[in-house]
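Only one protein chain is missing from this complex, and each of the others stays in its spot.
Take a look at subunit A:
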Amino acid sequence: MSATTVDLVDYDDAIRRYDPVLGIEVHVELGTRTKMFCAAEVEFGGEPNTQTTPVSLGLPGALPVVNATAVEYAIRIGLALNCSIAESCRFARKNYFYPDVPKNFQTSQYDEPIAFDGYLDVELDDGTIFRVEIERAHMEEDAGKNTHVGGSTGRIHGAEYSLVDYNRAGIPLVEIVTRPIEGAGERAPEVARAYVQTLRDIFRALDVSEARMERGNVRADVNLSLRPTPESPLGTRTETKNVNSFRSIERAVRYEVSRQAAVLDAGEKVIQETRHWHEDTSITTSGRVKSDAEDYRYFPEPDLVPVAPSREWVEQIRAALPEMPAARRRRLQEAWGYADAEMRDVVNAGALDLIEATVAAGTSAAAARKWWMGELARRAKADEVELDALPITPAGVVELQSLVDSGRINDKIARQVLEAMLAGEGTAEEIVTAKGLEVVSDDGPLLAAIDDVLAAQPDIVEKIKGGNMGPIGAIIGGVMKATRGQADAGRVRELIMERIG
């Protein structure tokens, strides 16, 4: 890589003078049992080249057959994105030579996508709804995976040799292409991130993919161009690939805005090209130039007949669609009585499923939020893990809260129990028993403790008897201290009043 420094314009400055236009292509790997065009079973993490057939290896004579489940999943996605579903559509061959493409063409849909003309309403962090127009969603097959061995960076440049794993070759993909996303302005990075995040949630709700970004189940290519004003014609775009986390999407857009603004400020032209996002350095670098001369020689795939989903089938799929994440959030918020801001925090913290499960198991919505957004959120943040990665389940939280609700422990002790649960010391019940943390509800020991404290503080007793209730807190504090916090403070107060008369 050359050592030239890249000029960047401050983001806020850039966005004051340029209007960004986004275009996002999202690939999602479908979670079908077998591949797009053959019966090779798909499982994450298999030994290289064990999940193949003559078809997915592109052996001479092999022929593709369309996976009906993949078509159903693609239709589900299309319907969830408010698209029209084609009555008949064909696959095409995208011809290019590359070792990870076994046939040296990718079987994909070209001018006849299965789903087209839709939209997705994306909720931004402050609750604003931003509508993204969907141009199309089409089916295609994934390529194999190259590993470059010998170079210092794992890149092809400088590598001694390369290995190809065809396990991934032929895994069904759906590619979702937006129309130009205009009007996002300074919120372009957030819109891009929220759009992909919303899609991810939809894929999971539809049960069409595990949709794990870190495994590459969902991959986003972000196109960005700048223009002086929203009325100007579209500028030249770049396509940033390899953006594999939500955070990166936001940062990559910011970076490209700053970089392109600098190019334009210098009176130069943005080069239409593919750029690669580098997670480590948070920059994009130039990939191959995407000239119009690039020619994939598309033509209809003659080995496949058109896919013609019957209207009855499409309507069956539509009727069986699960609730979409946005509708579910609205429904849950209403049921739980959370304020807008509270609900947003819950969603952003990734606590929605956890709280739903906790509430479903019998805990109040308020209590569930108190735990997940309180102690547990703090703990997750401190440990730098996702909430659902903490070593506690909704059932564990329910058990803990039920101990509080039944008065066997108080809130303060509960926090202590939670710590122990997270440390793997057992269930809430086991911990309370093992550590003797149960609230002391037997009046005997309490009275003894109260008598000790009262005896030590005769002047306070006099004041209380004289009608001055102020100092009673000191007595209660003394008792709580003597019982190591396990006493029920309300009961202690009652007993003190009885004793003093």
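Quick note on the criterion: contacts are C-beta pairs under 8 Å (C-beta built on N, C-alpha and C of every residue); 3 or more make two chains touch, one makes a residue touch a chain; residues count from 1.
Please note the rule applied: contacts and distances are computed from a predicted model.
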item	value
Which of "Cytochrome P460", "Peptidoglycan glycosyltransferase MrdB", "ABC transporter ATP-binding protein" or "Glutamyl-tRNA(Gln) amidotransferase subunit A" matches, in UniProt, the chain that is not displayed	"Glutamyl-tRNA(Gln) amidotransferase subunit A"
Contact partner of the left-out chain, one of A:Val65, A:Ile271 or A:Ala320	A:Val65
Chain not shown: contacting residue from A:Thr50, A:Ser88, A:Asn104 or A:Thr128	A:Asn104
Options A:Leu57, A:Leu124 or A:Ile283, residue touching the unrepresented chain	A:Leu57
Absent chain, residues of subunit A that touch it	54, 57-66, 93, 95, 97-99, 102-105, 162, 164, 295, 297-299, 302-305
